[in-house]
Each structure stands twice: as C-alpha cells, then as structure tokens.
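Yeah, one chain of the complex is gone here, protein chain that is, but the others are all in their spots.
We just call them A, B and C in the order they show up, numbering each chain from 1.
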C-alpha cells in the first residue's frame, strides 16, 4: 500500500486536534460525578442472574473516572438483551436496529467528534446480521468503543444458536445440533485491523473494569469482547475455563511487556515455535523465562495478536486482556482534516458563489 | 470449542457421500467437452482491455478439464462488471443482486449438493455490501468456489473507491483522497477460516488456470482472489509489482512443501522471526536454505497463512498461489447428513402422521 | 365424558349453573407457568367437546424481574357450548397469581366477575413491585368482583410435603394447583392433564408426581372446603364431527408448508433468521428433517431469502419467513424473485410497529408493505389465513399459487394467529389438493421466458437438467428468450406481463364467501386475524335481526373475482383493521366504493363489542 505513509503524513498535518472534550473542557468547573449519576430511572429488565448486570455495574463504575461530562457520552446499541444497555445509562443513548449500531455510531461520531461514543452489541447483533458493519467500523479506525456481550446464544429471541455457538450445540433452532463452524470474534477484529482489541468477562469485575477503562482511553476503533453468561438459554457456557477454581490453569492474563505466563504457580508459559504457540513449563526441558513470548500490544502488524486470539480452550489457556493497542490516525480526524483543508484551500463555503459557479449567462 | 471433535465424528457417520457428480456419473457416456462448449451467444460487454476477459478465458479453458457435465455447473454472481460473468458461461447461471451472491449460492448448493457452484464477485460486491455473506459462507465451509475479481475500484458505477482501494487514492467519490484503511481480503478469509484460500492475477494465465483448477478440486469453502486490471478507472493498480519485468523480484509464488524463495536468482527467501516474516538472502549472514520457511497449505490453524497473507508490497514480495487448503466436513454434507439421520431415526416423513400428531380427540 | 372421582362427593350437593360461554384469564409472573395452565385448560375443554379460542399474552422481556409489571404473563381462553371465534372480549374469571398480575389484568375483568387471588404472594415487597400503595386484599378496591382469596402457594407446598423436589421446584407446582381449582369450578375431568403430565415428565417422575399432587390438591380443596358455593357446567358444542387437535397458528403454518411441499413432490427449504413472533416456525420446521425439510438459519434476513431463492432456482420449494422488519430487509431480494419469476413463499408474521415497535404484540399493518414495499412495479401474490388452524390450508394455497404461476407469494400471518390456538379439524389426505410440480426437461423449443398461455408462468428448468443451461438475473429480460434486454417496448411488455400473471391467479382462487345474507345494509369486510371478532360481531347482530353480513378476504392479491359484486350488494361496507386503513385504501382505489375504515392499533384484536358499536352507527 505504497501511498499510505505520505498520505497519512499529509493527513496528520491537516488534522485539527479533535477528540472528546474531557470534564471541564467546556469551560465549566469539573463536577465530580459518581456511579449513581450514570443510573437511570428505568427498571432494569434482564433476567435475574444474567451476566449483563455485572457489565452494567462495571461500566457505571468506570464512567465517573473518565472525566468526560455525561452529556458528552453516547451509548448506541443494536437489538438483543445486551442492546437494552443504553436505557440504563444516564447519558445520551440510542437503541437502534438489529446489527447496525456501528453505522449509527459512525454518524454520531462524524457529526460531533467531541462525543465519546460507545457501542453495545451481542454476538448475534455484531457477528451475525451486523458482521459487515462491525468489520467496516473497525477497519476505518473510527473512534468507537465497542463492547460485545458474547453469550454464544441469541438471548432475546429465546435461545437459537449464534455465530459463536459451539459446533454441535443443541438448541431451539438446531435440535440435532448446530452445523455452523463458529466465528472467532477476535480473528475478525484482527482481520479488520482494529487498533484496540481486548477480552474480559462478566464474572471478573476487577479485570472487566480495567478493560473498560483501557477501552475508554484508546483513540480509534476499540473492541472489547466480554464473555457473558446467559443463565436462561446457555447457562455455564464458559464455566469449564472461567470458574474461579479452574481459572488460573485454564486462562492466561495478557500484560504488555511481560512474559505470557499462567498457572497457579505461574510456571507455565507460551512459547512460539515458528508460528505455532506451544505450552511449555519454565524449568523443564531447558526452558527458561527468556524463552517465553513477551507480550507486545503495540506492533502495527496484528500477526502476534492474531495468533494469541486463536488460542482456544481446551487446547490452550484462554487469553484475557489487551491483545493489541496501536495508534493510527482515526477516521473522524481524517474526515474533519479534509474539511479543514478544503476550507483553508478554497475558503469557507459561500452559497452565493456556489450557485453562481460554472458557465452562467444573463438574459435581459 | 470442546464439542467439535465428537460432533464432527458423529456427523461424518451420518453423512451420505454427497459431492458433485462427475461427467458420466449420470449413467451417460462421458462426452468430452471443449472450451467452446462453455461460451454463450451473448456479446461480451466489458471494456476492451479489461482484465475480466483473461479470467473468463481461463475459466472457460479449465472447465472441460474438470469432468463435470455442464448442466451440473452453476455460476452465481452479484452486481458489478465482474458479476456479468455468468452471462458468458454456457452453464446454469444466476446474476443476482449486489453483495448477496454467496447467499443464493448457498441455497443452490444446499438444495442440490450434486451441483458444482461457483460464485463470481468483485471487491465491492464481496467486501463492501457483501462482506457479511462472504464471511458466513466461508466460515460454514459450504462447498462454493468463490472467485473475487479485485480491481480495487468500483468499475460498474464508474470509479468510486472500493474497500481494497489504497489509502489516499483520489477518485470520483474521494476527490481529496480515500480515508478508509483498505481491507485485506485474505485476512478476512483466514479469519473466517475458509478451507481453501488462493491468489492469482489476470495477467498470468498459466498460474490463473492452475489456481482455478485447484479451486475446482477443493471440497469446501474456497476463495480465490484475482488481481484484475480495470483499465478504465484504475489502470495499472498492480503494475508496480506484477509487470513482467519486476515480477520475479516483487512477487513470490507459494508451493506446498517448498521453501519460500523468490528473486531472479531464487536466492531470496522468507524467514520467520518469532511471528514476523523477514526477507533474508540464502548464503548471506549465515542463512542457509534450511532457515527458509517451508510452505504448508494444510495446517488446520490458519496462523501461517494469515501471516503470509499480510505480506504486502512494497515491504514484502506479494505472495501468489495457494495459502491454505485443508479438509473438514462441509456444511451441505452435515445438513444432508442430519436429514439422513432423521430419516433413519424417525422414518421417512409421513404427512398423515404429522398432521395427526399430538393430542387429538374425536367429535362424533 | 365427565369424571366422577371419589372427591366429587361434595360437588353433587352444590348448585350447578349451566353456562354457554366462559372466558378465563390466567395471569402470573413469567416464571409461574401460566401458559401451561392455559393450554391445559384449553385442551381439556376441547377434548370434552367445547368449542374454544385462546389468546396468550407474553411479556416482551425474556424474564423480567420476578413480581414486576413487565414480567406478567397471561393466557386467556374462551370455551363454549356454541360455535365461537374469539377468545372473548372481557374475561369472566381472572386468576391472578401475584399483585402484578392483578394490577395489569384487573381492568379487563367484567364487572362482577370472578377473581381468584393467590394471597401468599401479596407480600409487601411484591405489592411495591406492582406499584400498590395499599394491599388490594384489604382495601375495598375489589368490591365490584366476586373475590376468592386463596393461599395457593402455601397450600401447594403443604400438599407436596415429603416430596424429594427442592423447595423452588415444589413452589413451581402452584400453577397445577390453580388449574385443579378451575377444573373443579368448571367441572372438567383431570385425566387429559394427568396423561399429559405423565408423558411430558416421563423422564422426571418426581416432577410429574409433584405436579399431579398439586393438581389434585387444588381440585380437592375446592371440593372439600366449599370455598366456591356453586359450580358451572359448559356443555358440548355442536362441532363438525371428525378428529381434532389443538394447534397454534405457527405450528399449523409449519406443518402446512411441510404438507404443501410434500404435495408438490419437492423438498422444502426454509431460509430464516430468528425474529419474534415468527421464530417458532423455524423451531418447528427444524424438528422435521425426516421430511427432507432443510432449515437454514442464515446470518440475516437477506441471506435467508437469498438462500431460499437459490433453493427455488435449484428445484426446492423455497420458503422464507420473518416479521415486518425482516420483510423490509428482504424487499430487494423479493424484487429479484419477481424478475426471475421463481416460485417463492414469504411468510410475514406481523407484529406491532413501526420499527422495532411492539415485538410481542399483534398488528395487521404490513399489508401495504407486502403489496408495494419494493422498487418499481413488482407484483406478488398475497394470501392471509383467517384463524390459527387456517394457516395450514393457506400455507398449501401459497405454495400452490407460487409454483403454478412461478412467482413469489406472501403468506401474511400475525402475532395473534401465530401464537393463538384453536381446535383444528384434521383434514384427511384426500381433502388435500393435487399439486405435483414438474420441471421442464424437454430441450426442443425451450426458452427460459416462454410462457404458459393460461397462467403466463415460465418453465421451471432446474440446474442439473442437460441441454437447458440458461442464465437468469435481475436485469430486465427479453420476452421469451430471457436474455438481458434494454429495449423500451420489451420493458413495457414485461412489466405488464408480470402484473397480468399475478392478476390471473384470480382464475384459481375461490370466491369470496358472505357470512349472512348476500345483500343488505352493512357488510363487515375483514382479512387476517380479525376473523374471529368480525364473525362474532356479525353473528350477534344477525341474532338481533339486523341486516349485517360479513366477508373475509383470505386472498388479498389478487382479490377474488366476485369481490366487487359482493361489496356492491350492501349499502355500507365497513372495513375493520388493526392498522390505519390499509385494505380500505386498496378497496377504495380499486372499486371506488366509499368503504368506511374502522381502525384500532393497540397490539391486540378488536373486541366484539367495539365492532358492534361501530356497526350500530350505520344502522
């Protein structure tokens, strides 16, 4: 892609410094908000025990920390249980139509880059009907904070398989078992070259809130997959690896600049043999800590992240954390940059000139 | 995805041996077809000089070799210059709507797995409006032979940028330059875990016909990207690496089981340093042929293919050939397998039983 | 058929009242099993020979918080010794399992109606969730009803003492207790439910036993405590003899299409993407793979219809189903099916709108969408079942017309039909139409767009047929050859041919029938799920001796041949619809008849009384 570099350099010059206004940037005294400020008067209508509650709680907890005034925050969702989320956030919100939330969010962000725009979606919403918008929003590197509640099922429509359901799973619409090979949401995000990709889960609130904070801080297309339990239609979908008792051995937490270690004793690690990750034990077979892959979120080529994202249970420990966080000019910066450049080149638009342009003639 | 293995094993048992009938399988004497048999009486309506002609010629050339009777071949396309293709193939054909060809093709293949079903699409058709169907067809591993004519432009609508257009490219709809980061079609295919992924180009007919043959032979979701010159709206899009004079140095042909070598002297090769490919020279800096990555199409995990697919000009030589060719049960096999299983378990459906099922009562 | 168990001894001494029609509504929390209670009461009533009609009412949330207003789930049924067509305007009896259920449903109960309350659930916290400031058990807000305050939960638990089931599960049996109470009150036998429970829970005998104990406990409680001072009988209805089963519209739709495909001799292919209230059709069809049915859950509605069209091209019976928002998405592809003249049936189980609207409620507002919701002149057939069981017949009709005329046909159901149920007189195989399809195989004289003279259908020539290789697509076709053609006159011709083809279905559809006198003062003209209310209104008015007839369009495009003649035989035509007057618009435009539109868009069917009041304005 020969032209990228010089073009981006050009764009960087044109760019006005757009970005969300932080608290007080409006010229007002910053008001310290609390979690309660982000709750609405609408009754929360998820099934009792649903993992969505925990995600809501963590997001509401993180919000006041971000220093963004709540009028500058917009939550946009598609359709699904998860997509009811905006009703419970006392910010601006838009519960749109199935699968298209990234498109609406794109319009909001392009219209006003000062807004912090979140997208809440489900595995069906984002990866089935909405797969294309999801990919295109990510590849454009528009600054959206996308959280996908992955419960591996269609919750709202009562239990059909979703694109992340396991092969062979029996359910309402596949009584003999699903025959669709599941999609790996992270692979999609890497293919689309999302600049931020992370994963967390409903039942690890501390990690979850940390990930939400990281996502909020990122400028560019951000994607966070959250494993979420649907206790009605797909109870325990993740429990074989994410229950507290087994978690240490069956999951691995990614930390930038640190070796990829896991296990109760933190003695197991990931070693990359050519391109294939292998599990090795430090201290066995001559393996030392130096053999262990050191995590690096920041490489522009998503090769490593892609490989980590493909590590799946039970062959591998399931990675949690930030897979990738890189910086490149965002779509809204480039678009508004072109607007600024056009104005500086041709002057601010003048309607009278516009309509009188081209060849004209007078009739007397 | 724990359940895969046992489920697939089960499926394999259920599967009737579906597959395209080859010539003569109908019980008729095989007739040797020629290239002419695959030409129609419709005037070919592409611009003179368009790369599409070459692709048509190669496909028409390969067809008779396949041994599939032409009544069992179906070409399905979306909308675009490329999508006019079916009109010129004297087989069954369906010129559908923009972006949705994989969906129509899925229906055809599921209705009759004996048919050999080809999908012809463009970079806009497959990756812009049709991105989601493209991914879902691939991930289901339904036996479709998808050829994407990538000319990095919207041809039929006269020159707007496409999802594969280079960043910064000036064109009809982006007079100040495209600000969309381009999509890498191969990355998408790997993310969707397509079981066959290849690349070729209009101006290398020998390679192209070989790739078409390979694609035809594959059972499962097959994807072939073909670099195609649109001499009207994007002339020379690939010439910086694919012109005859520079090709040897700037492209690399993948061969299964062979080291990844290129260059006029075939002395340059690809070395994988952790997960990052590097270009090295055999005989320099202590590099021997054994350091060179040996190509392997058949690993189930698409890690390596993914990394190769991300090698882009000018940083890397552009790979051509088969990136990945693996075998797993196809969607139509599993679906028809479930049908067979249901019949063997519950008996062939009986309408009278069906309507009289459940609690019934008599009124006299 | 009535059962006399030993527990029935008290009953014999109590006064019994004969009623001809009763409407009961069971209401409780989503977790309370009210749908089961309702369907059990329904089947039992059907089995003993009542005519029945039902209306389930689900909450929009999967499982709203227990005890909350949005979490209330209801099931209304009407059973009668007469021929009935609606679940009843106002319940005569309301069984409310908690305060929220009372709050949501009380306004519908008839004045003086019977109100059965589960007192155990009227706790402070539940009252608060339902928004009651004071406890209605204690204030006099219920004084206008015959209230029975019963500790249903605790009685159930008492009856199950010693059961090995966990507490929560024991508690869940309370719906069977309530069912037992009602069985006693309306003199129903327990056997059918006993049989059902035993079958359903055959793998979990403790659950079966607990449910049956609760059922009997409820029945016996009523019998021994004399809490009810009389009981009721509702006699057998005069129902056409035959074999019956209870069926929901969505079930009838699914098996209707399986049957239709079977009659054509081709496999059924169903491409769909889940959406309320159409998903159950996908669920049902996916269970019947042994009929060669292929169900394909696509990535979205567009892929679903795309696959169905592809399957039709390849010779399957192509079917796709969804609700209104999904139809919007499918509309571009429907245009392609019209242009390529392939047989395709599109199911629309309508729901409240616009946009996401009221997904779990019913509406009839997609008629104009299915008629016109595509670019350019793009005609398609439209049929609409009138009752849940009628879905079976109209499914067959849709396939018959689509395959015979080689064109898409809409099957316009709605949430009320889909989820509602009624007894279905199971047809015998001989009643079903002949409709075997045959593909073109003859090479000589084959042209993809050469038309049948009578139907204007083009030949169905499927891939795999030697010598008929041809190409179709969405660009205008040349008459006869089917080649791409930009010729102006050809386009005009083809546009008119496609329209004429749909128009010609007229020759193949039955006349519009009039219920009542064939001429007179007022005709109520309806379509779709309003059949029950409209027919009942007409019937009641006719019983009063008023000159009112009704007619119900089950074919909406084209209209039956005699439609205009029927309409012109009445001084006034009133068209009641659950929309803002869509059929009325079509009728007015076509026949220039000043038909009055009567509309209500509340996510639920008309009440008979509302229709009667409307008609009275014209008398």
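Observations on the model:
What we mean here is this: a contact is a pair of C-beta atoms (placed from the backbone, for glycine too) under 8 Å apart; a residue touches a chain by one contact, two chains touch by 3 or more.
This is a predicted model, so every value here is computed, not measured.
Here is the thing to keep in mind: the chain we left out touches A, B, C in the whole complex.
Of A:44, A:57, A:210 or A:342, it is A:342 that touches the chain left out of the display.
The chain that is not drawn here is touched, among residues C:62, C:84 or C:338, by C:338. Although one chain is not drawn, the whole complex shows that of B:173, B:240, B:281 or B:352 it is B:173 that touches it. Residues 43-48, 79, 81, 95, 97-99, 128-129, 131, 154-158, 160-161, 163, 172-176, 180, 232 are the ones on chain B that touch the missing chain.
Seen across the whole complex, the unshown chain contacts chain C at 60, 70, 323-325, 327-329, 331-332, 335-336, 338-340, 350, 352-361, 363, 365-366, 368-369, 371-378, 473-476, 486, 488-489, 491-492, 495-496, 498-499, 579-580, 585-586, 588-590, 592, 594, 600-604.
Counting the whole complex, the residues of chain A in touch with the unshown chain are 26, 40, 42, 69-76, 79, 86-87, 89-97, 100, 102-112, 114-115, 132-133, 136, 335, 338-339, 341-343, 345-349, 351-352, 354-364.
One rule holds for everything that comes next: only the chains that are shown with their structure count from here on.
Set side by side, the interfaces B-C and A-C show unequal numbers of C-beta pairs in contact, with more at B-C. Look at where the CA atoms of chain A average out and do the same for chain B: the two points lie 29 Å apart. Separation between the centroids of chain B and chain C, computed from CA atoms only, is 44 Å. Centre-to-centre, using mean CA coordinates, chain A is 41 Å away from chain C. The residues of chain B that reach two or more other chains are 132, 136, 335, 338, 341-342, listed in rising order. Shared interface positions of chain C, defined as residues touching 2 or more other chains, are 289, 299-300.
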